[in-house]
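Could you have a look at this structure, given as structure tokens, before my questions?
Note that one protein chain of the assembly has been removed; the remaining protein chains are unaltered in position.
Think of it as A and B in the order they're written, each chain with its own count starting at 1.
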Amino acid sequence: MAERYKLTQDALSALFEALAKDGRRILAPTDADGRTELNAVTSPDQVSKQYLQTILSAKETVFPKVERLLSYTTEGGKVDLKDAQPHALPTVLFGVRPCEAGAFKALDAVFNWDSRDKFFNARLEKLAIIGVSCTSADEACFCTSAGGGPGDTQGSDILLTPVQGGYLAEILTPRGEAIQALAPQFFQAGATEDKEAVLAKVEKAFDREALTAKLPGMFENPVWKQQSLRCIGCGACAFVCPTCVCFDIQEEADPKKGERLRLWDSCGFSLFTLHASGHNPREVQSARWRQRIYHKFAYYPERYQQYGCVGCGKCTRACPADMNLKEHLVEAAQAQ
Amino acid sequence: MESLKQKAKELLEAGEIKAVLGYARGTSDTRRPHVAMSALEVDKLVADQACTTNLANLLMKHEIKHLGKLAVVASRPSTLRSLLQLTAEHQVADGAILALVPAEGGVKQLGTAQAFEEHLALVPQKKTEKDQALLDRLKAMPRAERFAFWQKEFSRCMKCYACRNSCPMCYCERCTMDCNRPQWVPVPSHAVGNQEYHLVRAMHLAGRCVECGECGRACPVGIPVHLLTFFAEDSVRAQFGQGGGASATIDNALSTFRPDDKETFIR
Partner (left out) sequence: MCHCEDKNIYLPYLMRIAQVTQEAPGVKTFRLEFQNEEEGQKFEFKTGQFGLYSVFGEGESTFCIASSPTRKGYIECTFRESGRVTSALADKEVGDTIGFRGPYGNVFPLDAWKGKNLVFIAGGIALPPLRSVIWNCLDLRENFKDITVVYGARSVNDLVYKHELKEWEGRSDINLVCTVDPGGETPDWTGKVGFIPMVVEGLGLSAENTVAIVCGPPIMIKLTLPVLQKLGFPPENTYTTLENRMKCGLGKCGRCNTGSSYVCKDGPVYTLAQLNGLPAEY
């Protein structure tokens, strides 16, 4: 177990200053008209006082919704091709929840499992995560069924747990140590507060591994159709999801120059698999909904030995049709 | 609520309908769309103030359309308005869908466009106070300020199309956004792509929007996109004296040519 330090609220302000001085941008949950958004901050005062999670995930820091892959100029049939360099800023993600901190591993699995994606890597390399444990949860949360938990340390470089008078700090990785080294005097060694006591209670709702073992045999099960009757096939669930990685590649050009862009995409869209001929291998929404579940709970573990869902519940909160993923997974786990 | 369930069961048992599209309890005590095809599923139906979704868009969904004859719980007037507009646009045949309207001490069963219209005359369409206030504020803004307002709002848009897909009037098999020959609207969700998307959406709905507000409610990042179409709707009403969802026989203001149009440029 990593050694535990105490970090007072005042010390946190000083730490933010030290991070800024070190040239790092700090992104943290902020309040905006009743929504919780991830924004650049300079002081802990700007960080939302009461938040469960941000609406959007923090994946945008490593996988922006629009990424330039290359650019070119064209003249008379000749092409001058230019490689693109991602503009990656040294960034500290402050206050993301343990579930989301764990999601970067799932993104990493896809972007680097075979060939390496330099855009993702350049951004990830400049990212450090100061997670904050959850002291409350809602009906959409199911981290404990997804291999994590409200105080889970996986994915964070430093994990803070709110306690009386500040935070309990666990320094977890070399990146975390580097942050500590910027202002070591603020981390008081030998903290004795009980971490477990303050954590949110999230009941385990289903057995993930058992579900994975079961899925291949229930492709034609009627649950997928039943569950997805109200799904409207938008991209909300995928776009807010910290692990959803499906993307589109599109061209933007005028007659003389252009660029090739990578954009967020969703397997929930009917267009996703549509052939130019009009044929669509996933013709109906139930097939797309099933793909979403299978991708995360069957295909990911098979290919990457890594799950594609951390149980954060963002998709459930964002869904206009109230497709509750946890509930649907429990249903699938229980289906005959 | 009990009378709604009773009615739904009767209709299902009599074979008059194949399914009821209504509401059930959802996450954190919200209400969600619910399709009931059996007595067991009917028991999950809920009808109360919290049922705010306009269910009409689901009626246009392939899988639901193909269930057979449907009854829809029309807790909100906008569901009936949607049905009228869809009938006017020849997407739903008059009499094809039953509406069950929860009312004081019972449930009203409406089967025709005429019945919808008569019922709607009793429950005038009203915007929420919050929407009306923001709409008034927007209308009072100088053009540049209003433009800046929307630019700021659109900067959060990620083109998830929840607004489009939740709209009962956005039923096109192949939306302009999904066509690439020509590529009318840039696909990326950047400043230009977002703005053009919302402009096109608002224009395609002007005079057709039934003012249910579903698009704005669907938006995960809280962009009040419904105010764009509300705004357009007010303009069309002012210019042409008619708006979306008022009747089953109306011709859409912006897509109908009349030789006696009051504007000379079009004649």
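Definition applied: a contact is a pair of C-beta atoms (placed from the backbone, for glycine too) under 8 Å apart; a residue touches a chain by one contact, two chains touch by 3 or more.
Since we're looking at a predicted model, the values are computed, not measured.
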Original post:
Out of all the chains shown, which come into contact with the hidden one?
Top reply: A, B
Original post:
Which of these touches the unseen chain: A:Val110, A:Cys237 or A:Ile293?
Top reply: A:Val110
Original post:
For the full complex, which residue in B:Gln151, B:Gln183 or B:Ser255 touches the chain that was left out?
Top reply: B:Gln183
Original post:
Residues on subunit B that touch the omitted chain in the whole complex?
Top reply: 180-181, 183
**OP:** Spell out the interface residues on subunit A facing the chain that's missing from view.
**Re:** 69-70, 72, 74, 77-79, 81, 83-84, 110-111, 113-118, 121-122, 125, 216, 219, 245-251, 253-255, 258, 260, 262, 265, 267, 272-277, 279, 281-282, 287, 291, 294-295, 298-299, 302-303
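One rule holds for everything that comes next: only the chains that are shown with their structure count from here on.
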Original post:
Measuring from the mean C-alpha position of subunit A to the mean C-alpha position of subunit B, what distance in angstrom results?
Top reply: 32
**OP:** Under the touch definition given earlier, write down the residues of subunit B that touch subunit A in their complex.
**Re:** 26-28, 30, 32-35, 57-58, 61-64, 156, 158-162, 164-166, 178, 186-190, 214, 217-218, 220-222
Subject >> Touch list for subunit A against partner subunit B, complex >> reply: 33-35, 37, 55-56, 65-66, 138-140, 225, 228-230, 232-236, 238-240, 248, 250, 252, 261, 263-264, 266, 269, 271, 284-286, 316-318, 320-322, 324, 327
